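Got a structure for you, written out below as C-alpha coordinates; questions coming shortly.
All protein chains of the complex are present and in place, except for one that has been dropped.
And now, chain A:
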(Lines give C-alpha, C1' and ligand atoms only; values in the text may rest on other atoms or scores of the structure.)
Protein backbone atom coordinates (compact mmCIF):
# COMPACT_ATOMS: atom_id res chain seq x y z
CA UNK A 1 0.00 0.00 0.00
CA UNK A 2 1.54 3.25 -1.08
CA UNK A 3 -0.04 6.64 -0.91
CA UNK A 4 0.56 10.30 -0.85
CA UNK A 5 0.63 11.25 2.81
CA UNK A 6 -1.98 13.97 2.49
CA UNK A 7 -4.36 12.08 0.23
CA UNK A 8 -7.15 11.07 2.57
CA UNK A 9 -9.13 9.07 0.06
CA UNK A 10 -6.55 6.37 -0.11
CA UNK A 11 -6.18 6.03 3.61
CA UNK A 12 -7.52 3.03 5.31
CA UNK A 13 -9.91 4.20 7.97
CA UNK A 14 -11.05 0.96 9.41
CA UNK A 15 -11.77 2.47 12.77
CA UNK A 16 -13.76 5.46 11.55
CA UNK A 17 -16.94 4.09 13.06
CA UNK A 18 -15.26 3.54 16.42
CA UNK A 19 -13.80 7.02 16.35
CA UNK A 20 -17.15 8.53 15.45
CA UNK A 21 -18.77 6.66 18.31
CA UNK A 22 -16.17 7.86 20.81
CA UNK A 23 -16.53 11.43 19.62
CA UNK A 24 -20.30 11.29 19.96
CA UNK A 25 -20.06 9.75 23.42
CA UNK A 26 -17.63 12.39 24.53
CA UNK A 27 -19.81 15.14 23.13
CA UNK A 28 -22.90 13.83 24.84
CA UNK A 29 -21.16 13.43 28.16
CA UNK A 30 -19.56 16.83 28.10
CA UNK A 31 -22.46 18.93 26.96
CA UNK A 32 -24.29 18.89 30.24
CA UNK A 33 -21.39 17.92 32.45
CA UNK A 34 -21.26 19.60 35.85
CA UNK A 35 -24.81 20.93 35.55
CA UNK A 36 -27.30 19.90 38.19
CA UNK A 37 -30.04 18.74 35.87
CA UNK A 38 -27.61 17.10 33.47
CA UNK A 39 -29.24 15.36 30.58
CA UNK A 40 -32.64 16.75 31.62
CA UNK A 41 -31.61 19.96 29.91
CA UNK A 42 -31.97 18.20 26.58
CA UNK A 43 -35.74 18.35 26.99
CA UNK A 44 -35.90 21.30 29.35
CA UNK A 45 -34.66 23.67 26.69
CA UNK A 46 -37.42 23.19 24.10
CA UNK A 47 -39.99 22.75 26.87
CA UNK A 48 -39.16 26.07 28.53
CA UNK A 49 -39.05 27.68 25.14
CA UNK A 50 -42.45 26.21 24.48
CA UNK A 51 -43.93 27.58 27.68
CA UNK A 52 -42.68 31.09 26.99
CA UNK A 53 -43.81 31.16 23.38
CA UNK A 54 -47.12 29.55 24.09
CA UNK A 55 -47.84 32.09 26.81
CA UNK A 56 -46.76 35.02 24.66
CA UNK A 57 -48.66 34.03 21.56
CA UNK A 58 -51.87 32.81 23.15
CA UNK A 59 -52.18 35.49 25.84
CA UNK A 60 -50.94 38.67 24.22
CA UNK A 61 -52.26 38.12 20.78
CA UNK A 62 -55.69 37.51 22.21
CA UNK A 63 -55.82 33.80 21.62
CA UNK A 64 -54.86 31.66 18.73
CA UNK A 65 -57.45 30.50 16.28
CA UNK A 66 -55.55 27.56 15.01
CA UNK A 67 -56.54 24.11 16.12
CA UNK A 68 -53.96 22.18 18.13
CA UNK A 69 -51.68 25.17 18.37
CA UNK A 70 -49.91 23.79 21.46
CA UNK A 71 -49.15 20.46 19.81
CA UNK A 72 -47.85 21.94 16.58
CA UNK A 73 -45.80 24.51 18.51
CA UNK A 74 -44.17 21.79 20.60
CA UNK A 75 -43.38 19.56 17.64
CA UNK A 76 -42.17 22.54 15.68
CA UNK A 77 -39.93 23.61 18.52
CA UNK A 78 -38.08 20.32 18.85
CA UNK A 79 -37.51 20.22 15.10
CA UNK A 80 -36.35 23.79 15.27
CA UNK A 81 -34.03 23.03 18.24
CA UNK A 82 -32.59 20.16 16.22
CA UNK A 83 -31.73 22.44 13.30
CA UNK A 84 -30.43 25.25 15.48
CA UNK A 85 -28.27 23.02 17.69
CA UNK A 86 -27.04 20.94 14.80
CA UNK A 87 -25.84 23.90 12.80
CA UNK A 88 -24.40 25.79 15.77
CA UNK A 89 -22.44 22.86 17.15
CA UNK A 90 -21.55 21.64 13.68
CA UNK A 91 -20.18 25.05 12.82
CA UNK A 92 -18.00 25.20 15.92
CA UNK A 93 -16.85 21.60 15.76
CA UNK A 94 -13.65 22.14 13.78
CA UNK A 95 -12.59 25.08 15.92
CA UNK A 96 -13.23 23.24 19.14
CA UNK A 97 -11.26 20.23 17.96
CA UNK A 98 -8.32 22.07 16.50
CA UNK A 99 -5.99 20.63 19.14
CA UNK A 100 -6.64 17.15 17.81
CA UNK A 101 -6.79 18.11 14.15
CA UNK A 102 -3.30 19.58 14.22
CA UNK A 103 -1.80 16.53 15.89
CA UNK A 104 -3.45 13.52 14.33
CA UNK A 105 -4.62 12.80 10.84
CA UNK A 106 -8.18 11.56 10.73
CA UNK A 107 -11.12 12.25 8.41
CA UNK A 108 -12.05 15.72 9.55
CA UNK A 109 -15.65 15.50 8.50
CA UNK A 110 -16.03 13.08 11.42
CA UNK A 111 -15.69 16.05 13.76
CA UNK A 112 -18.59 17.84 12.06
CA UNK A 113 -20.62 14.68 11.65
CA UNK A 114 -20.31 13.78 15.33
CA UNK A 115 -21.60 17.20 16.40
CA UNK A 116 -24.57 16.91 14.05
CA UNK A 117 -25.36 13.37 15.18
CA UNK A 118 -25.32 14.46 18.82
CA UNK A 119 -28.05 16.96 18.00
CA UNK A 120 -29.94 14.20 16.25
CA UNK A 121 -29.75 12.03 19.34
CA UNK A 122 -31.06 14.91 21.44
CA UNK A 123 -33.87 15.30 18.95
CA UNK A 124 -34.88 11.67 19.32
CA UNK A 125 -34.85 11.94 23.11
CA UNK A 126 -37.28 14.84 22.82
CA UNK A 127 -39.42 13.04 20.28
CA UNK A 128 -39.60 10.05 22.58
CA UNK A 129 -40.78 12.21 25.46
CA UNK A 130 -43.45 13.80 23.32
CA UNK A 131 -44.65 10.38 22.22
CA UNK A 132 -44.93 9.43 25.89
CA UNK A 133 -47.02 12.55 26.50
CA UNK A 134 -49.32 11.74 23.61
CA UNK A 135 -50.16 8.42 25.24
CA UNK A 136 -52.11 10.39 27.84
CA UNK A 137 -54.22 12.23 25.31
CA UNK A 138 -55.26 9.21 23.25
CA UNK A 139 -53.47 10.43 20.20
CA UNK A 140 -53.22 7.94 17.36
CA UNK A 141 -50.70 9.01 14.76
CA UNK A 142 -51.42 8.58 11.12
CA UNK A 143 -48.94 5.90 9.89
CA UNK A 144 -48.42 7.59 6.57
CA UNK A 145 -47.82 10.86 8.42
CA UNK A 146 -45.15 9.24 10.60
CA UNK A 147 -43.39 7.93 7.52
CA UNK A 148 -43.59 11.33 5.95
CA UNK A 149 -42.24 12.93 9.11
CA UNK A 150 -39.14 10.73 9.17
CA UNK A 151 -38.54 11.34 5.49
CA UNK A 152 -38.57 15.07 6.12
CA UNK A 153 -36.26 14.63 9.12
CA UNK A 154 -33.80 12.77 6.91
CA UNK A 155 -33.80 15.65 4.46
CA UNK A 156 -33.31 18.10 7.34
CA UNK A 157 -30.39 16.02 8.65
CA UNK A 158 -28.69 16.20 5.27
CA UNK A 159 -29.26 19.95 5.13
CA UNK A 160 -27.85 20.45 8.63
CA UNK A 161 -24.79 18.38 7.82
CA UNK A 162 -24.14 20.23 4.59
CA UNK A 163 -24.60 23.65 6.16
CA UNK A 164 -22.31 22.64 9.04
CA UNK A 165 -19.59 21.47 6.68
CA UNK A 166 -19.62 24.80 4.89
CA UNK A 167 -19.99 26.96 7.99
CA UNK A 168 -17.36 25.09 10.00
CA UNK A 169 -14.77 26.09 7.41
CA UNK A 170 -16.09 29.63 6.92
CA UNK A 171 -16.10 30.37 10.63
CA UNK A 172 -12.35 29.89 10.76
CA UNK A 173 -11.91 32.86 8.44
CA UNK A 174 -14.93 34.89 9.50
CA UNK A 175 -15.38 34.67 13.25
CA UNK A 176 -18.46 36.91 13.10
CA UNK A 177 -20.46 33.87 12.17
CA UNK A 178 -20.23 32.78 15.80
CA UNK A 179 -22.47 35.75 16.62
CA UNK A 180 -24.47 36.02 13.42
CA UNK A 181 -25.78 32.47 13.38
CA UNK A 182 -27.45 32.59 16.83
CA UNK A 183 -29.07 35.94 15.98
CA UNK A 184 -30.31 34.51 12.71
CA UNK A 185 -31.89 31.66 14.61
CA UNK A 186 -33.65 33.86 17.16
CA UNK A 187 -35.15 35.95 14.38
CA UNK A 188 -36.36 32.93 12.44
CA UNK A 189 -37.81 31.43 15.61
CA UNK A 190 -40.09 34.42 16.18
CA UNK A 191 -40.97 34.57 12.52
CA UNK A 192 -41.96 30.94 12.38
CA UNK A 193 -44.04 31.14 15.55
CA UNK A 194 -45.82 34.19 14.30
CA UNK A 195 -46.59 32.64 10.93
CA UNK A 196 -47.82 29.40 12.41
CA UNK A 197 -50.47 31.19 14.47
CA UNK A 198 -52.28 32.33 11.36
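Just so it is clear, a contact is a pair of C-beta atoms (placed from the backbone, for glycine too) under 8 Å apart; a residue touches a chain by one contact, two chains touch by 3 or more; residues count from 1.
Just so we're on the same page, contacts and distances are computed from a predicted model.
Novice: UniProt name of the unshown chain, from "Teichoic acids export ATP-binding protein TagH", "Outer membrane protein OmpA-like peptidoglycan-associated protein", "Tripartite-type tricarboxylate transporter receptor subunit TctC" or "AzlC family protein"?
Specialist: So, among "Teichoic acids export ATP-binding protein TagH", "Outer membrane protein OmpA-like peptidoglycan-associated protein", "Tripartite-type tricarboxylate transporter receptor subunit TctC" or "AzlC family protein", the name matching the hidden chain's UniProt entry is "Teichoic acids export ATP-binding protein TagH".
Novice: Of A:102, A:144 or A:183, which residue touches the hidden chain?
Specialist: Spelled out, the listed residue whose C-beta touches the missing chain is A:102.
Novice: Hey, which of A:26, A:134 or A:188 is the one touching the hidden chain?
Specialist: Of the candidates A:26, A:134 or A:188, A:26 is in touch with the missing chain.
Novice: Spell out, residue by residue, where the missing chain touches chain A.
Specialist: Touch set of chain A with respect to the missing chain: 1-8, 11-12, 14-15, 18-19, 21-23, 25-26, 29-30, 33-34, 99-106, 172-176, 180.
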